[in-house]
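Reviewing the structure listed below.
A single protein chain has been omitted; all remaining protein chains appear in their positions.
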Amino acid sequence: MEKEIISSRQFTIITFLLSIGTAILIVPSSIASSSKQDAWIAASIGVVLSLLVVKLFLTLGDQTPTLNFIEANEKLLGRFFGKITVVGFLSLTLFAGGELLYFIGAFMKTEVMPETPTLAFALLFIIIIMYATYLGLENFARSAEILFPMFVLIFIFFVVSITPQIKFENIQPIMEASKTSILYSIIRFISVFSFSLVMLLMIYPASVNVQQSSKKGFYIGMLLGGFVLVTLITLSILVLGPANTASRTFPSYALAQRISIGNFLQRIEIIMAFMWIVSIFIRTFMYFYTTVVGIAQIMKLKDHRPLILPMGIIMVGLSQIVHPDIVHSNIYNDEIWPIYAFVCTILLPILLLIVAVIRNRKSQGNEAKTVNGENKQENEANIGNADTNQQKQADTGNSDSNHQSQTNTNNADSNHQSQTNTNNADSNHQNQANTGNSDSNQPNQTKTGNSDSNQPNQTKTGNTDSNQEHQPKSDNAKTNQENQE
Amino acid sequence: MVLAIAILIISIIIALLYIPKLKKQQETKTILVFSILLLIGTALNMGIALKINIPSPLDFITFIFTPIKDFIVSLTK
Partner (left out) sequence: MAKVKAICFLCILTLLLSGCWSKRELNELAIVVALGIDKVEDEFEITVQIVDPSEVSMRQASTQRSPVISYHSRGETIFEAIRKMTNLAARKPYFAHLQVVVLGEDLAKEGISDSLDLIVRDHEFRKDFDVIMSHEATAKEVLNVLTPIEKVPANKILNSLTVSEKVWGSTIAVNIDELVSTLSNKERGALISAIEVHGDKRLGIDQTNVQRVKTPVFLNYAGLAVFKEDKFVGLLSEGESKSVSFLSDKIQSTIEIVACPKQGTLSTEITSSTTKVKGSFQNGKPKIDVQINVEQNVGEVECEINLSKNKTIDYINKKTAQGIEERIEKTLEKIQQQYQVDVLGYGDALHRADAKQWKKIKKDWATIFPDLPIHVHVKVTTQGLGTMQNSLLKKPKEG
């Protein structure tokens, strides 16, 4: 399977749309019911706290530059425990994907087409998602790029049209809500908004071609998404009032219903609904993609494509049984989801981070090894070992000198994995994504000609040389620095 | 009833389309995973079509996490 690369701008856009996700529809109601008119304060604090969450993900991504999240699990925790945590994580994404399909059906059924069975919506949606997954991540990123300006334009139009109806009294008095209720609101907000950003770790280090700007992109995307949400919540309170916002199932839809410009431009809320559909699409795609790729990777399958169809069928089935009614869905989202998501998306990365740091320190201590000779042997032994290569690569990430010469080339398959960059005597290679070696990459790496895919970070050097793993060290020192942005 | 049979037929068609392709590529593991997933999906959807009352997996998750939730709530009271 080809190694897929997306640019950092596409990555920012995906982050932006992913963080908005379903939050745009359900969050105003649930946080206004506990904090009333101070919901905007809770939302703003939530956005600021999400910066920490993003920092966590970025740091984890840096520790495993060439792997995506699923592989990193196995590499860092060992095969057995890694598999267990991955299964737990995949259960989260699977159920969340089913939930999202249920959600789009529920939304359409409540507000727009009440007589249509939710199965119809779920079916249509999953067909699109399956096709998108089949076409791959690059195509998806491009389609996100196309949808992005539409989203932004509609959002700006929405904000501008609803602003004349603001009544400032609705937001007073300020800071009336108790600290506990604001705390609950913040927890609910963060859980819907930023916990799902963990899925970006599937694409972050491995598939992004420019490391530094995609880091910035991660932050920027998240902040923009937070800005959109806070604006929406504030407008909701200002125009509809806190009581109305809390009691409606979909307050942002009610907000869109109020747009009436000159008594002429009215009843256009379904165009606003386009916004929600776009953000739900992005989020559902990420959940689905993560699940499919995750299963393919823990089973060490070569290609995840055949799994798409059965997975889609399972998700459609799930969407029908996952919530019997909307009350169940509201209770679940308010109470259980924050904890469940916290465990799988925050505790798990923290665990991985700790393990990675410990391993780093350990291998730095092992400098006694004769550099090349041993390494070569390590590397050669690895030929053909899809898994172990990864482990080796972990090491390379850490140490400095240990792997300088890596056999690369000849391995039609995995050996390229052993070509970790290493070269980095110093920088402990967080930037050495080099080859984004995951199993799937192997086929590509045989094509030495791929300068792009192999070295995300080495775009600068334009090293087709990048394929040359046998670069003499001196060169490496230089080039590597170039590569280390 | 009709819907359930239709689902069964569709799954069989999908299986027939895919398995020969995969057999050619000699990927037994893929075939295995594919079949298991397809089986689960078909069974699930047929259950839904036949209106069997399938409990939601989220209830299981809720069951696991409720003690933690109660604990957190009691902390902040």
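By letter and in written order, the chains are A and B; residue numbering begins at 1 in each of them.
In this text, a contact is a pair of C-beta atoms (placed from the backbone, for glycine too) under 8 Å apart; a residue touches a chain by one contact, two chains touch by 3 or more.
Given the structure is predicted, the values throughout are model-derived calculations rather than measurements.
*Asks:* Need the list of shown chains touched by the one chain that isn't shown.
*Replies:* A
*Asks:* Of A:163, A:180, A:212 or A:266, which sits in contact with the chain we cannot see?
*Replies:* A:266
*Asks:* Given the contact definition stated above, which residue among A:254, A:292, A:308 or A:322 touches the chain not shown here?
*Replies:* Only one of A:254, A:292, A:308 or A:322 touches the chain omitted from view, namely A:254.
*Asks:* State which residues belonging to chain A touch the missing partner chain.
*Replies:* Against the left-out chain, chain A lists 110-116, 120, 124, 169, 172-173, 176, 240-241, 243-244, 254, 257-258, 260, 266-267.
One rule holds in what follows: only the chains that are shown with their structure count from here on.
*Asks:* Using the touch definition from the top, list the residues of chain B that touch chain A in their complex.
*Replies:* 11, 14, 18, 21-22, 27, 29-30, 33-34, 37-38, 40-42, 44-45, 47-48, 54-58, 61-62, 65-66, 68-69, 72, 76-77
*Asks:* What does chain A use to touch chain B in their complex?
*Replies:* Of all residues in chain A, those touching chain B are 95, 99, 180, 183-184, 295, 299-303, 306-307, 309-314, 316-318, 320-324, 328, 332, 335-336, 339-340.
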